[in-house]
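Pasting a structure below so you can have a look.
For this depiction, one protein chain was excluded, whereas all remaining protein chains were kept in their positions.
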Amino acid sequence: MRGYLVGKVVQAFLTLLFVLVFNFFLFRVMPGDPAALLLRGSSAYNPQNVAQVRHELGLDQPLPQQFVTYLKDTATFKFGDSFFMQGRPVSTTIRERIWPTILLVGTSTIASIAIGLLIGIYAGWRRNTRFDYGWLGVTLVLYACPEFYLGILVLMAFGAGVGPFPALFPIGGYSTPGAGLSGFSYWIDVLNHLVMPWFTLTFAYLGEYTLIMRSSLIDVLGDEFVMTARAKGVRENDILWRHVVPNALLPTWTLTMLSLGFIFGGAITIELVFSYPGVGWLTVQAITAKDYPLMQALFLLFSGAVIIANLVADITYMYLDPRVRAA
Amino acid sequence: MRSKGRVIVMLAVVAVVAGGISAGAAYAQNESSSGTKQKVTFVWGDTSEPSSLNPMRGYMATDFYFWTSSYHLLTDFTINDLSARPGLAEKIDVSPDGMTFTYHIRQGIKWSDGQPLTANDVAFTLNMYKSNHAYLPQAYLTLIDGDVQATDDYTVVFHSTMPTSLYTGKIPYLYDYILPEHIWSKFDQPKQYDNYSAFEGVPAGEVGSGPFVIAEYKTGEFVRMVRNPYWSGPQPHVDELIYRIYKNEDAEAEALKAGEIDFGYFDSANIFNSLKGQPNIATLNGTIPSFDEIGMNTGSAYQKAGNGYTPHGDGHPALQDPIVRRAIRMAIDSQTLVDKVLLGYGLPGTSIIPPVSVLGARWEPTGDEVIPFDIAGANKLLDDAGYKDTDGDDVREMPGGGQPLEFRYYVQTGDQNTIKVAPFVKSWLADIGIKADVTAMSSGRLGDEINAGTYDLFHWGWIPDPDPDSALSWFTCEQRPPDGSSYGNNDSYYCNPEYDKLYTEQRTELDVQKRWDVAHQMQKMYYESCAYAVLWYGPILQAYRTDLFTGYMPQPSPKGDLLAGYSMDIWWNLRPLGAAGGAPRTSGISAGVWIGLVIGVIVVIAAVVLGRRSRRAGEEQA
Partner (left out) sequence: MRPGLERVGTSAAVGEEPTAPPPPTDPRRIAWARRRRAFSRVAKTYRKNKMGMWGLCLLIFFVLVAIFAPLIASKAGLDPTCTCTGKAYQSPSLQFPFGTDDLGRSVFTLTVWGSRISLIVGLIATLISMVIGSLLGIAAGYYGGWLEAVLMRITDWFLVLPWLALAIVLAALLGPSLIVIIFVIGITSWPSTARIVRAQVLSVKTRSYVERARGLGATNWHLISRHVLPNVGPLILANTVLTVAGAILSETTLSFLGLGDPLSISWGTILEFAFGGGAAVAGDWWWLLPPGICIILVVLAFMMCGFALDDILNPKLRER
């Protein structure tokens, strides 16, 4: 078993390395010069300025040299300065956006998982009843809806207040700037800003977990031990919660952990629709501006988080599934 | 038994929720009545993220608003017509040969940390801009010979490499904000300073000489400015300025309607229109100093040092003929584009110097000079010049039946206006026998294509300075890129030695009126070459609350930027009206309701769990 563990860790590390190398070259193959992009359209745009900026950004060095610098810096956690974010350190830029991201994407992912799994359990347990079809229908419709579209509808209804809907919540942002709020009032303000994007994200992604849980549960229901338990007279409730669900949860475990890993990728389109200052929209800005240091750091963050989540999932799966443990 | 139990539980839930709400409301009431600061905040919004708050690095129009309110210019812009008026330099002496300038600095101005502003700050700042190659500011210092000297506390002297009127103070050319020497001299790398955080020994907070200074900047969210305690000019009626950054205009418009912001800039004519007629909201549209153009490849060539050139790229040869370019210009109806794409906002374009510019700089074609929208006339021009359609496919060929007139036409993915214009232009060009292949690409790639000369037509835009010198410089021969890996401003590759001569002339002309004459000549020359078909001058769409603030100053008057983007007067002119002021409005569910809701949810969950447990106990007994 230790071999299995070590193997997984080595795999994870190799994937990370692969990601690092590939990203470096992928970004530099993209067309457009970051220096020129910074200055184009303004009076500052001339060959001398562009050459100057290129030098300041370290882009005039030969590519192998840049690559070595990149590897060295990444190993020592030096992520450099962002191009388009006024030369601020990349770590600061990302740090500013991480907390709102975790607050929004983190909590909504957890809620989505919890609610989705619950609905999936009940739908699978009462398969082919009206309950099943009803909830399945609702979940499917939500899942078929692009999440930004759901966001726009929510924004129109409860932010702008279209038709019979009341305009309840502030449009966009993380909090009300300059309001001078602190302590409890501040957190209420943050909460109010959080409501619409949170609900959008939670309900947009419910479907994934519901469907997987439902089919997983139906799978387990067909197993022999369920028939045995029923024959022995075990109560239905107990069968469901003590026997079926734990077994049905296993296949959903990996998906759940992966989703938790993806939290650090932010929610790009939701952040756009609700003007929410998260890591997702920062990524889009970085890519558009060809901000290499920022892009490299961000992609490292995403991949790292998911790779670690994957690793954790594999390792914990080992402990959860007695069949694997015995192997 | 079971149903009665359920009813009891539900009643309990309702009672607790109600109790929670009222308790919470009372609590929130207590919170708000005590400890609120009565300060007046002016909040304005846009979808543009500042590029940098450091004047050495910033290059976007948005950045300037923070500098106009916190720094002084040597020569200032008047509000009404962008002509020059004394700024920090009360009086300027010019030597007879026009090459030595003595600036007398105004006295009594203090920095926000109490230090006095002296000539030392001026000299230091200009020298620092030059030696550190500050992106924008150094462009106005290229004619300065050597260092700028502070000869005493309030006198600055410098020399120019050639006689020029640009530093005489009669034109607001020196667009350089003066920074505090005692702060900026501390930095090893002044460009790395973000101008509001603690950095290399300097504490947090911008040090400026204007009425407001930057206190806080949350990227992607807002910039907050507070009062300069040592400001000795007219006292502002506002305590804090906040600029809110929105990712899309829908959110910004809703915020304006809800009173979350007092003023907003908009790009979308649709949203702007939807705000008209809303209660307590007024709108104003004017033009900004920007223009959009269809640029043409007049003969891409790399400019070698010393006037040699090497043709490169594969631009269509027909575009090297001014007659073809003129026909294209005649086939484009700017008015229709303004009406349909800009919904009537903005102005049809002619010269490369927009209406919003220093008074006197702009030339406007009149009478016969105007190139009209005339499809028939364009067709006749091309017929007479020999570009006939010899194979009957409705596309003309080169004289003598050579290459068909088929042009690549590039638009940008990042600019929806370029995409909307394309079908119109394509259709008009088809009417004069030219086939246009429209392709969308990112601005990065477009820059690459232009640099490589592998294009024919493209749609892009510029934002010229108020003074025309920089804009006129873009079309000189030496602004063509020197090689395939560098960039040049001259993206139509226009090169005319006559034009270049006039450029030097306007730089060195000491008489302002004569300088304008030369500038006019240059504009006329470029207009008639049709290397650019200037489509329009961009609109500025502004909406603001009429019940919250007054004192806006359109610059230029009457339909310019209401926040007077070039001058600082607005920041003490703004006054709150009755309903205004106070800390920015928060919206959403009140604390009381939140508390009630949370308690309610907890109670419901508890009821369900307990209920099931009692049911199970009941079943076991059965």
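To keep things simple, chains are lettered A and B as they appear, and every chain counts its residues starting from 1.
Everything below uses one rule, namely that a residue touches a chain if its C-beta (ideal position, glycine included) is under 8 Å from a C-beta of that chain, and two chains touch if they have at least 3 such contacts.
Since we're looking at a predicted model, the values are computed, not measured.
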item: Given B:V438, B:L502 or B:I570, the one touching the chain that is not displayed; value: B:V438
item: Hidden partner chain, touching residue among A:V190, A:I218, A:V234 or A:L320; value: A:I218
item: Chain A residues touching the omitted chain (full complex); value: 11, 14-15, 18-19, 22, 26-27, 29-31, 140-141, 143-146, 148-149, 152-153, 155-156, 160, 162, 211, 218-219, 222, 258, 262, 265-266, 268-269, 272, 283-284, 287-288, 295, 298-299, 302-303, 306-307, 310
item: Absent-chain interface as seen on chain B, which is shown; value: 248-250, 253-254, 268, 270-271, 273-274, 340-341, 343, 411, 413-414, 416, 419-420, 422-424, 427, 438-442, 444-445
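Keep this in mind: only the chains that are shown with their structure count from here on.
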item: Approximate Å spacing (C-alpha centroids) for the pair chain A, chain B; value: 33
item: Partner chain A, residues of chain B touching it in the complex; value: 28, 31-32, 37, 39, 41, 43, 49-54, 57-60, 133, 135-136, 139, 191-192, 194, 218-222, 224, 240, 242, 244-248, 250-252, 254-255, 257-258, 260, 414, 442-445, 447-448, 460-465, 470, 479, 481-482, 486-489, 583-591, 594, 616, 619
item: Residues of chain A touching chain B in the complex; value: 30-33, 36-53, 56, 81, 84-88, 93, 96-97, 155, 159-160, 167-174, 176-181, 184-185, 188-189, 191-193, 195, 235, 237, 271-275, 277, 281-282, 285, 288, 290
